[in-house]
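The other protein chains are all here in position, but one chain of the complex has been omitted.
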Amino acid sequence: MRTWDVLVIGGGPAGLAAALSAHENGARTLLIEREGKLGGILKQCVHDGFGLVRFQEKLSGPEYAGKFLDRFREAGIEAMTLTFVTRIQKTGLGFHVTIVSRSGVETIGAKALVLATGCRERTAKQVSIHGTRPSGIFTAGTAQHFVNLMGQLPGKKCVILGSGDIGLIMARRMTLEGAQVLGVYEAKSTPSGLTRNIHQCLHDFDIPLYLSHTVTRVFGAERLTGVEISQVDGNMRPIPGTQQLVECDTLILSVGLIPENELAEKLGIPLDPKTKGPCCNAQLMTGVDGVFSCGNALHVNDLVDYVSESGETAGRNAARYSGAPRKEIPIETSSKLLYAVPQRLDLNADNKETVLYFRSREVLGNCRLTISADGREIFSRKYPFLRPPEMERLTIDFSSFGLAENSRITLDIEVNDHG
Amino acid sequence: MNIRIINARLEKRFSGAVHAALQDGALVLTGHLDTWAQTVEACAMAAKKYSTIHVVNDIVCNEVRQQTMRLPTLQDTALEGQKPDVLIIGGGISGASIARELSKWKLNILLVEKEADLALQASGRNDGEVHPGIDLKKGSKKHYYVRKGNAMYDQVCKDLDVPFRRVEQYVCFENRWAKPLIALYCLIRKYRDGISDTEIISGEELRRREPNFREDIRFAISNPSSGCVCPYGLTIAYGENAVQNGAQVSLNTAVLDMQVENGKILSVTTNRGTVYPALVINAAGVFAEEIAAMAGDRFFSIHPRRGTNSILDKKAGAYMTSIASVKEITSNKTHSKGGGILHTVHDNLLVGPDAVETWEKENVETRKESVDAVLAKHKQTMPKLSASDVITYFTGVRAPTFEEDFIIEMGRKTENLIHCAGIQSPGLTTAPAVALDIEKMAVEYLKKQRPVEENPDFNPVRHGIPVLRDMDDESRAAMIRENPDYGVIVCRCEEVSKGEILDALRSPISVPTLDGVKKRVRPGMGRCQGGFCSPIVTQIIADYLGVPVSQVRKSSQGSVITYGQTGPEEGV
Partner (left out) sequence: MAKLVCIVCPRGCALDITEARDGFHVTGNTCKRGEQFALSEMTRPMRTICSTVRTTLPGVPVIPVRVSGEIPKDRIFDVMAQIKGACLHQAAPRGTVVIRDVLGLNVDVITTSDLETHEKGETCHE
């Protein structure tokens, strides 16, 4: 049986960064990717805006991926594309991973795994869109695949549901290709995507944004002919009597991303219901020894720069994984936060430069993030604003706080005014 | 049947707006009513169970708007002049199973179906349960066929290579006081009505088998002869076996008109030409009444009844392995059919269906209220049921008569016609047995005209498309060695390979659309609902057909996926 030290599952930005980092840390590394080419979702993200943090450049998705692909090829790291993982078994010394490809079925071995499996899009059924079942309803990523990889126009007169970044990007993309985008409808009362995208994708093209509205029904026996829009209340529930019909031939849905963790669940890895990704420590090791998580599978990111960073952390630690016992304490969040990653701290590991990611639950103005251990405040930082669509990143030296086995760490946000 | 009593009842309830009269062996209701609900009530009032005199609904109803049958856009003369021995109208489970049984004979069989694929109406929109018949009383055709059909399923599914599983069905009760009553009910069903596998189990025993069921369930009726099958998979398999044995299946073909003279159908006009069948079989589902009318033999009426099902994630599928529902004992006699929870043959959970009377024969819209109500109802059986596990939902329209039973008989006024109408639950279960009886009737009729020989090459065995994800590693590897396309996974959620997709495109009844491929090999049926794979499957279909991507369809001709290339026009 062929074996490697580190097996990275997923060849998008997270997996590429993880494989590079594992390799650079001395591990014999294999990258497995189910598509025919590496790069993951970046292949279809032809728009720019990637890499502002990491490279101080505004790169397109393929260019950002290209920077990692160049290094990957130069390093000569092994990769198997069009290869699919069907089964993973934990063995005494590591893992047996069964893969399917054009060459057949093979079971390979690895000491450590990095799950860089990305995420999928929430579907129309998951947001209770009812009515007929016509063609012309696409999630934004699927529409993007048609346009940017296949050069096909999926619609001419579009309604977009969801003001997440992908929806905003597709509003602009469809417009550039000559389609008419009638409007972007958002069930929340604040937009979900980055402000710069609202500006550059909607305002630039006079595409209206309707907050507190949602699509409830679709019409059309064969291809979509129209959608029913309703206003929603504070709980995002449709208000009866506010329905209006908007004629269109395309509905593009940008209603959220869900981390892909089927393999993790099959391995018995506990997931955090707040992130839908594995609970990890600062080394990004999951609840199963030797399995690491990174990228959008760990939690949905807004900036690919942080995806790469988490990949590097996971890859580095996977390479260094030795099966040492852990002494973990929980990192909890108050209700002011949507979530924080990591969810645990391994006191036996090096936590001098712990990268902490978190999201505020609400849009807030002047506020203060506090970290407390056993009731006493050990860290705080002021923020002029916090917005749920904009994930924050902190580096904290947890080693200096005198934390012990029964310590509990809590994150909270003190609000001075609501934004 | 006492017409006077019926009219007295109708008079009392509808103040003279409706009147019943016996005409040509049918009970025809005429008059004028406001709502469809009233029409259904009037007809149900007049209908007598198990009677051979059926209600014909000629009541004018204000609520009912003109509905035209959805027709395919295809227009050609591909079938023009054909003289089939048997023309089967309808490609659901009835029509497809009949075609297969008839292909045991040396007959020219033509099955026409107006949709883009088989099983696109009720046969593809039900829960796939193979019923034990616990709710059926002796005397109905449903009851007559249900045990016969149920018993045939192992062999039929083995021959047709269709996954089938025997699973218990539990009808659960919360009221301990009802136990003696239900026990009596079970004895009657078991011994008088022949539902021989019926037994009662305690709540404790139930929860031993199904630990996630509610604590409050005190006891349950158990029927281990229940089963689950993929209803459209079985329909397609029957159809393919029929085609392999010489039958012809023409999709996108609608019957538009018939020429009937002296009680005999002379010709049938379709959008693909006019054919001259010796015998016509009416298996037209919700349109069975229209076909009967065209054939001059309308002696029954269909009142459509809509039902919606939800499909839950495979993770939820792990919560239970059987089929179950909680029965509330009330005096409410309305159609309380609220379905149940069923562990499907694909390992999802299916919840539903409900039952809503509708005049719309082809409205398969889903409604949030239906889905929510059905989920809420079945949380009573298993509290773990959660809306967040729902990955899709769908609606089907049943085709019941007012007598709520099947019509399996030769035409009454038209001699070369056989009706297979009024098929509703347990129509899937009964289909194999019904098909055999119709085969008998058909052959008997044709033998009167000319000799009918057996088909010496008839092969009951049909091989389905291999399902590689279910194979062991060695077998799977061997398949991939033969055909590397089997090793390229296209649909990640359901683990479907390019090879299987191409097999679907090359199958005996090829439907090269996204939905046709989805029905046969499942890409798009998983948790991402085609988000990742649909562009790739579209490309594969385009490459297979040798057409531009923009010519690939989701289902019917108008279900455009993409409008063309970005940039300059195609061909420029």
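We call the chains A and B, going by the order they appear; numbering starts again at 1 in every chain.
Rule of thumb we're sticking to: a contact is a pair of C-beta atoms (placed from the backbone, for glycine too) under 8 Å apart; a residue touches a chain by one contact, two chains touch by 3 or more.
For clarity, every value in this text was computed on a predicted model and none was experimentally measured.
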| For the chain that does not appear here, which of the shown chains does it touch in the whole complex? | A, B
| field | Sole contact to the chain not displayed, among A:Leu82, A:Val97, A:Ala110 or A:Leu411 | value | A:Leu82
| query | If the hidden chain were put back, which of B:Ser507, B:Gln529 or B:Thr566 would touch it? | reply | B:Thr566
| Omitted-chain contact residue, chosen from A:Leu176, A:Ala324 or A:Ala404 | A:Leu176
| field | Candidate in contact with the missing chain, chosen from A:Arg2, A:Lys58 or A:Lys327 | value | A:Lys58
| task | Touching the absent chain in the whole complex: find that residue among A:Gly66, A:Gly256 or A:Pro388. | result | A:Gly66
| note | Residues of chain A touching the missing chain are 35-37, 43-44, 46-48, 58-63, 66, 82, 147-152, 173, 176-177, 194-196, 198-200, 204, 384-385, 390
| field | For chain B, residues in touch with the removed chain | value | 484-485, 488, 490, 498, 535-536, 539-540, 565-568
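Here is the rule we use: only the chains that are shown with their structure count from here on.
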| message | Nearest whole angstrom, what separates the Cα centre of chain A from the Cα centre of chain B? | response | 41
| remark: Per the touch rule above, chain A residues touching chain B in the complex are 34, 82, 84, 86, 98, 100-105, 107, 120-121, 123-126, 128, 130-136, 139, 141-142, 145-147, 149-156, 177-178, 216-217, 221-223, 265
| Contacting residues of chain B [partner chain A, same complex] | 70, 315, 364-368, 371, 390-394, 468-469, 473-474, 476-477, 480-481, 484-485, 487-489, 492, 495, 497, 514, 527-532, 534-535, 539, 549-550, 553-567
